[in-house]
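Every protein chain except one is present and positioned as in the full complex.
Showing chain A:
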Amino acid sequence: MNKSIVQMKNIKYAYEDKMALNNINLTIPTGSFLGLVGPNGGGKTTLIKLILGLIKPQQGQISLFGQDITEFNDWNKIGFVSQKANSFNRGFPATVKEVVSTGLTAQVGYFKFFNQGHRQKIIEAVDLVGMSDYLNQNIGDLSGGQQQRIFIARALVSDPKFLILDEPTVGIDTENVQKFYQLLHKLNSEQNISLLLVSHDVGTMTKYANGVACLNKSIHFHGNTSDFTNLTEHQLSQFYGHDLNIVTHQH
């Protein structure tokens, strides 16, 4: 059996005539917690869109859970927290429960209503991210870090096996970033959810992730975290095209 969740072979993707990704070969094994780093415009979000099937590569092959993406239709197995998730309308009068319920809408399907089982799942997902006390609060009344947890709960409520997070910690203070990584670590180790995380806080990420991939149009490095932290600054800045400060927060 194929044990990888994502397999990308020789992928090329260009927007109009602007090359975004070239010669991408990437395998994400089951159970991994992979951090994806790279400069802005390096193609991280594009890579995610390819995995989610939102765009199609001009060249190459993608398999998800061992199945070619063109035949794959088990999208409930993949959860996604978008880069734009926390740019929602903060004045929107929706409770935490209501927001998380939207994670089930597509799964439940048209012409059907939420039942007791669905409501139970919603409560469990909110519990998993440690926000049970806020079930009936308006989402706009929560802090940025709490809102981010709710968006993770929304992604988790449909029981995904693989969770993709695109820069989820932007705008969250350092202390909550730590807690956030602890939550991801828990999901990975206790719930057996594989994770792909795009992030700029390289220092904190390398403490929790078990693999790192460095993307700037193509993959410049893919290995475990200790190999990554042993890279010289010179090697790193080559990947990034500019100097990179690795800050490890000690709290």
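Assume contacts are C-beta pairs under 8 Å (C-beta built on N, C-alpha and C of every residue); 3 or more make two chains touch, one makes a residue touch a chain; residues count from 1.
The rule is short, and it goes like this: contacts and distances are computed from a predicted model.
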Looking at UniProt, which of "Nitrate reductase-like protein NarX", "Formate dehydrogenase FDH3 subunit beta", "Zinc transport system permease protein" or "Glycolate oxidase" names the chain that isn't shown? "Zinc transport system permease protein"
Chain not shown: contacting residue from A:S4, A:T30, A:T95 or A:N176: A:T95
Touching residues (missing chain, whole complex) on chain A: 52, 54, 75, 80, 82, 84-85, 88-89, 91-95, 97-99, 101-102, 105-106, 108, 110-111, 113-114, 136-138, 154
